[in-house]
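The excerpt is restricted to a subset of chains, each kept in its original location.
When the chains are written out, they are named A, B and C in that same order, and each has its own residue count from 1.
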Amino acid sequence: MYAVTVSDHFMIAHSFRGTLFGPAQALHGATYAVEAELRRPALDANGVVCDIGRAMTALREVLAAFDYRNLDAEPDFAGINTTTEFLAAEIHRRLAARAAAGDLGPDTAGRLVALKVTLRESPRAWASFEGPIAAAA
Amino acid sequence: MYAVTVSDHFMIAHSFRGTLFGPAQALHGATYAVEAELRRPALDANGVVCDIGRAMTALREVLAAFDYRNLDAEPDFAGINTTTEFLAAEIHRRLAARAAAGDLGPDTAGRLVALKVTLRESPRAWASFEGPIAAAA
Amino acid sequence: MYAVTVSDHFMIAHSFRGTLFGPAQALHGATYAVEAELRRPALDANGVVCDIGRAMTALREVLAAFDYRNLDAEPDFAGINTTTEFLAAEIHRRLAARAAAGDLGPDTAGRLVALKVTLRESPRAWASFEGPIAAAA
């Protein structure tokens, strides 16, 4: 199996509900360093998994919906704890949809089989969500 | 699949038996930077894989049994080469037992399915052990 | 010149005033990975620059006043852009005062001559403030 990973980062504010979170129940924030790993069983005619430029652009566009935001004020996330795990899955959902639609380069629709999204929140902790890239409906 | 990783480190002395080890047959030591990746198919009601604070505490308590020790003098390891691979598996066994017992947060017993423990011994080499978190008996 | 560096991190929310900041004028946040480098011309009788355990504790205590906070709501920072540069200098001021007072170990008062505080806000940008450790009045 081949894989290509592109990385970027975004910076948000948020707070968590639940005594489990201790001091993180207060409004605080995070820099998330993001890695998106795209997997494909065979290379295309150019010898690549996908167009790495398009992959970086697609990741940036997905992250732009989060970057420099207070996630507590985003309607999409009303009533949701925007934990690192949740955000990894949400970014996976959005980037996988683009990958399924063929946005990551010629000859990629239906050929990129899986995506792993990792969000590093500090030098000591990170989270990821890994799952298939479903065929676009 | 979701995953959360917490990291820490410990510092030990040890030596190895066997000509394979060359100069490492002499008493020397290592700093091991440790990463423990916990996997779970779905998030809990708080939106997390586990309580990250408890995960860090549990990892620290497991590592405390090794930290600042000469492993050659530990009864647990008599007659054993405490290689990076061996230590990764040993830390996996101890931390997985805690995870299986529900020590990593409410609603985690039986729900954390796998653990990967990585030990970085130098900028040029590292080892890991990955396996299921078995249900506590 | 000898130097010892200890590292830690903290997570905050804030916003900036001024068109220069573009999208960072909105409430967002950051994880700051912090490095505090303490300098001393000669080692003490133990062979160290300072007690590294005490240095880590002092840094943690200084950072605790920022960690998991919305800096926009902190009276100390009313009317101030809490930029990475500003925070580096503020942490320098607070940690240097502790160093000058001898909080970093026996035989350190008056002997630690300089401190550099670096705050990494993302994989692509960081800031620092470097200056002398003034003798305590």
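Simple rule for what comes next: a residue touches a chain if its C-beta (ideal position, glycine included) is under 8 Å from a C-beta of that chain, and two chains touch if they have at least 3 such contacts.
Since we're looking at a predicted model, the values are computed, not measured.
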With 3 copies placed, total copies in this complex | 6
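Throughout what follows, only the chains that are shown with their structure count from here on.
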Where the contacts of chain A and chain B overlap, which chains show up?
-> none
What chain pair has the highest count of contacting C-beta pairs?
-> A-C
Quick one: report the Å distance separating chain A from chain B, using the average Cα coordinate of each chain.
-> 27
Using CA atom averages as chain centres, what separation in Å is found between chain A and chain C?
-> 31
Would you give the residues of chain A that are in contact with at least 2 other chains, written as numbers and ranges?
-> 123-124
Given the complex with chain A, which residues does chain C contribute to the contact?
-> 7, 9, 11-14, 23-24, 26-33, 67-70, 73, 121-124
Note which residues of chain B are touching chain A in the complex, please.
-> 1-8, 43, 46-49, 51-53, 56, 105-106
Provide the residue numbers of chain A that touch chain B in the complex, in ascending order.
-> 16, 18, 20-22, 80-86, 88-89, 123-131
